[in-house]
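A single structure is presented below for examination.
Right after this comes chain A.
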Amino acid sequence: MTPEVRAVLARHGAVLDESGFDPRADVARDAWRACAADLHATGARFFDITAIDRGEAVELVLVLVDTPSTQFTLRTSCPNESLRAESLAGVFPPAEWGEREVFDLFGVVFEGNPDMTRILQPDSSTIHPLRRSFELEERTW
Partner candidate 1 sequence: MSAAMWIHALLWLVGLLLLIAVVTVMGVWWERKFIGHLQRRRGPLHHGFHGLLQLPADMVKMISKEDIVPDSADPWLFQIGPLMVVVPAIAAMAALMFAPGFGLLDMNHGLFYIFAFQTLLPLGFAVIGWSCASKFTLIGALRAAAQLISYEIPMLLAALGVVVAAGSMRLTDIINAQAGVWYIFKEPLGFAIFGIAVLAEMNRTPFDLPEAESELVAGYQTEYSGMKFGFVQLAEYSVLFTGSYLVSALFLGGWNMPFLPASPLWLLLKIVACMTMTMWFRGTFPRLRVDSLMSLSWKWLLPIALVNIMAVAALALALPGIY
Partner candidate 2 sequence: MVNFPRKGVEGSTETMLLNVGPQHPSTHGVLHMMCEISGETIVSAKPVIGYLHRGIEKLAESRTWQQDIVLTDRLDYVAQFSNEWAYCRAVERLAGIEVPERAEWLRTLLVEMNRITSHLIWYAGVTMDIGALGTPFIYAWVARERIFDFYEAVTGARVMPNWMRLGGVHTDIDSAMLKEMRDFLERDFPVEVDEYEALLVGNEIVQSRMKGIGVFSAEQLVEWGVTGPALRASGSERDLRKDVPYGVYDRLDFRVCTDDVGDSLARCRVRLAEIRESARMCVQIIDGMPGGDVRAKVSRALKPPVGDVCVRTESPRGELGVLVASDGTTKPLRFRVRSPIFYNLSAMPHMLPNHLLADMLVIFGGIDTSMGEIDR
């Protein structure tokens, strides 16, 4: 993790945890877009945006690559009552599709995404299948 990235994360009040495999930084949802924009300015490259369902909240995971060989994740949490976050499509162009996928599969609405529609499922779909509350039918023989 480069010093510039550390400085940006500290400026946005991120909780840094480097005990895991990759450093992870948790930010408040309000600081999500601003922090990502500042990280973009440090030269961090977009790798992936996705989400993990933690039951009572959906955790958004933004994987960024700061030097060619290191990566870290920026995370924020969207409680089930308000599944919305600011869009990063203006900061990282590929995030547009990544966010569409998170919306499609988890139901998190990204405000400011130019095309907040379903991407993998048909538009007529009403489900968000990667939520843990969406259970697959038990496979029978």
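Selection criteria: all candidates are chains of the complex that A comes from, given by their letters.
To be clear about the criterion, contacts are C-beta pairs under 8 Å (C-beta built on N, C-alpha and C of every residue); 3 or more make two chains touch, one makes a residue touch a chain; residues count from 1.
Because the structure is predicted, anything quoted here is derived from the model rather than measured.
Peer 1: Looking at 1 or 2, only one should touch chain A in the complex. Which number is that?
Peer 2: Candidate touching the shown chain: 2.
Peer 1: If we count contacts the way the header does, which residues on chain A are in touch with candidate 2 in the complex?
Peer 2: Touching candidate 2 from chain A are residues 20-22, 45-48, 50, 52-53, 61, 63, 65, 68-69, 71, 73, 92-94, 96-98, 101, 105, 115, 117-123, 129-130, 134, 136, 139.
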